[in-house]
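Here is chain A:
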Amino acid sequence: MRPIATTRMAAGIPTGRLAIWWVVASEIVIFGGLLVSYIMHRLAKPEWGDHAANTNVWIGGFNTFVLLTSSLSAVLAHKAAVNGDGPKAAKLLYATCFGACTFVVVKALEWNMEISHGFTISSNTFWSFYYTAAGLHGLHVIAGAIIMLIIAETAKKNLELHRVELIGIYWHFVDIVWIFLFPLLYIAK
Partner candidate 1 sequence: MSEHAEHAEHEVNYVKIWAILLVLLVISILGPFVGIKVVTLITAFGIAIVKAYLVAKNFMHLNIEPRYAVYLLVTMLVFMLLLFSGSAPDIMKQEGRNWVKPEIHVEAQAPAHH
Partner candidate 2 sequence: MIDQYVVALSTYANDIDNLILLIGVLVGFWLILCELVFFYFIIRFRAKDGRRAEYITGEEKSHKRWISYPHMLVLVCDVFIVFFAIKVWYDVKQQLPEPYETVRIVGQQWAWSFVHPGADHELGTADDIKTVDELHIEVGKVYHFKLESRDVLHSFSVPVFRLKQDAVPGRVITGWFEANGTGTHDIQCAEICGIGHALMPAQIFIESPERHAAWVAEQSPVTLASANQP
């Protein structure tokens, strides 16, 4: 039995979505703290541009493309869910998960390449930030993909369709974080 509390909507936003906004808000400050630390170091140290030159823009760009596309499938899944088409929403969520997996695999290959070139997490503070920020973001990608699979399972049966939108909002947030990580880590040289 679901508590009556969950059905109320005094603030004008359904409870699940309201909570997701708070999740996003607290995630903003987590990534914010890390990125503010990075930006302060980056602005102080022009030589980090040379370190950043060793990152591969094309791989980063490809990953941005993957995430943007998976965002599109997430929002299309939401649209399908709004129209009450659970199986279609589930299929689009699987597509989003596929995007997440591609992202992670490409990331792993990229790191593997960089580490084999001698750029490890303890090389210097730029690389520390590089691996920490991308790693923290990568954990969010993996967590989002797992939750998405669970939601897709229920959505397939046309149950709990509102959750499709919730994971979508979270996913778009992860996307936005990457949109900023990409220029910060790859382009600014």
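In the analysis below, a contact is a pair of C-beta atoms (placed from the backbone, for glycine too) under 8 Å apart; a residue touches a chain by one contact, two chains touch by 3 or more; residues count from 1.
These made the cut because all candidates are chains of the complex that A comes from, given by their letters.
None of the values given here were measured: they were computed from a predicted structure.
Chemist: Chain A in this complex: which of 1 or 2 touches it?
Modeler: Candidate touching the shown chain: 1.
Chemist: Touching residues of chain A toward candidate 1 in the complex: what are they?
Modeler: Residues 11-14, 17, 21-22, 24-25, 28-29, 32-33, 35-37, 39-41, 43-44, 51, 54, 57-58, 61, 64-65, 68-69, 71-72, 74-76, 79, 82, 117-120, 123-127, 168-169, 172-173, 175-176, 179-180, 182-183, 187-189.
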